[in-house]
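Before I ask anything, let me first share the structure, which is written out below as structure tokens.
Coming up: chain A.
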Amino acid sequence: MSALAQETLLAREPAGIRVEGVDLSYGTTRVLRDVNLEIRPGEFFAFLGPSGCGKTTLLRLIAGFNTAQRGRVLVGGQDISDLPPWKRDVGMVFQSYALWPHMTVRRNVAFGLEERRVPRAEIGPRVDAALKLVGLEGMGERRPAQLSGGQQQRVALARTVAVRPKVLLLDEPLSNLDARLRVQVRRELRDLQQRLRLTTIFVTHDQEEANTVCDRIAVMNEGVVQQVGTPMELYDHPANLFVAGFLGTANIMPGTVLRDGAAQAFEIDGGTRIPLPPGLDVPAGARLMFRPQDVSLLPVGTEAPGRRLLEGEIVHREFLGASIRYGVRVAGAEVLVDTPHMGGEGHLPVGGRAALALDAARVKLLAA
Partner candidate 1 sequence: MRITQPVLGRRALGALAAASVAGAARAQGVSGKVTVVTSFSNDVTGPFKRAFEAAHPGTTLDIQNRNTTAGVRFVQETRSNNAVDLFWASAPDAFEVLKRAGLLEVYKPQAEGIPERIGPYSINDPEGYVTGFAASGYGIMWNERYMRANRLPEPKEWSDLAKPAYHDHVIITAPSRSGTTHLTIETILQGEGWEKGWGTIKGFSGNLRQITERSFGVPDAVNSGQVGIGIVIDFFAFSAQGAGFPVKFAYPSVTTVVPANIAIVKNAPNTAGARAFIDFLLSQKGQEILLEPTIRRLPVNPSVYAKAPQGYPNPFTGSIGLPSLVFDVGVSEKRYRVVDALYDQTVGTNLEGLKRAAKAIGDVETRLARRDNAQARALLEEARALISAMPVTAEEAASDEVAGAFSGRSGPGPRQAELEQRWAGFAREKYTAAAAKAAEAAKAAG
Partner candidate 2 sequence: MATTPAIEAIEATVAAPPAPRARRWAARPGEALAFGLVALFLLAFLVVPVLTVITVAFQDRATGGFTLAHFGDFLSNDLFMRSFFNSLYVSLMSVAVASLIALPLAYFTTRFEFRGAILVQTLGVLPLIMPPFAGAVAMGLLFGRTGSVNLLLDEYLGINIPFMEGLNGVIFVQSIHYFPFILLNLTASLKNIDRAMEESAQNLGAHGFRLFRRIVLPLAMPGYIAGASLVFIKVFDDLATPLLLNVREMLAPQAYLRITSVGLEDPIGYVISVVLILFSVLSLWISSLALRGKDYATVQRGGGGLVKRRMSRGQAIAAYALIAAILLLVLAPHFGLFLLSIATIWSYSPLPDGYTLAHYTRVFAESSQYITNTLIYAGLAGLIDVIIGTTIAYLVLRTRMVGARWLDYVAMSALAVPGLVLGIGYLRTFFGITLPDGSSLAAFWGIIVLALAIRRLPYALRACMAAMQQISASLEEAAENLGARRLRVVRRIVLPLMAGGLAAGFVTSFATAAVELSATLMLVQSSDDAPLAYGLYVFMQSPAGRGAGAALGIIAVVIVGLSTWLSHLVAEHGGGRKSA
């Protein structure tokens, strides 16, 4: 069977997903608060956040395993909030894979098709196509218990795509795999999603996974969507300190905003002032944020025109290959600094003092 034939058997017109004003609580615990999302057709979308942020709850809400107290979910323009799970046509791959141990791989994959009353003659080819798609042709007669973790995951995936769902939901699909397999599988997932042009939601707590495979990400915390954007947007323009800290490494300096007429400046606790562009709207309680690579490390006493200098003591050093990360204690806070590593260059000793040059254009003031 050609790859094209496979895709025709398994692909369908992609559908978008809208989540509108969803509130969900268990008893007095509010798990989702006013969640609004727009996921475009064919998009690979991630729900990213720490444990307990509500991302799995939101996914299960879309699949129909939870009920929201308020708001609705639309798939392909149709409101599915009141549909039971079996009528939603929303494919979900469970974190535990949930392969039925009493059925062979083939029977597992054929299950959804049988439930949809797909003609028997059509089931066989579609099961074959799904198994081929995930590279498990020839494994059809095995039982789930006879497969490795990675293979089980592929069966779960094949089982879901075989029914040609409108959208695909992946609940932490990589969490039960070892590190090397994770990298491989996430590429395969991306590849498969592209080939089937399937609107996909990927739930993860690992920013690297989200960044590498997803088109856009919704960062969630405590039941609230913090920010939606492409990985790069989120990294470069985090909406708040949580997003900044959750995606990549961030230095966050406490301090106060000083205003003198139109001119404003941020004074880091400990003294150094950084002038801010006039008219910049600084939220109350904002803190200064910059990435480790946005600051450079200079010997004490160096002049750096146009850049603000802070002084501190180097307290630790990590060699990361392409760069060296220094920890510098400045006025009570620890600042991480990445300097590029060129072959043969030396490094600064731990315990020595150094000056930090900060580019005012690259710092951000963010509220919590």
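A quick word on the picks: all candidates are chains of the complex that A comes from, given by their letters.
Here, a residue touches a chain if its C-beta (ideal position, glycine included) is under 8 Å from a C-beta of that chain, and two chains touch if they have at least 3 such contacts; residues count from 1.
A quick note: this is a predicted structure, and the numbers were derived from the prediction, not measured.
Participant: Tell me which of 1 or 2 touches chain A in this complex.
Facilitator: Here, the candidate touching chain A is 2.
Participant: Please give the residue numbers of chain A that touch candidate 2 in the complex, ascending.
Facilitator: Going by the criterion above, the answer is residues 26, 31, 51-57, 60, 63-66, 84-92, 94-98, 100-103, 111-112, 115-116, 143, 145, 147-149, 152, 156, 159-160, 163, 175-176, 205.
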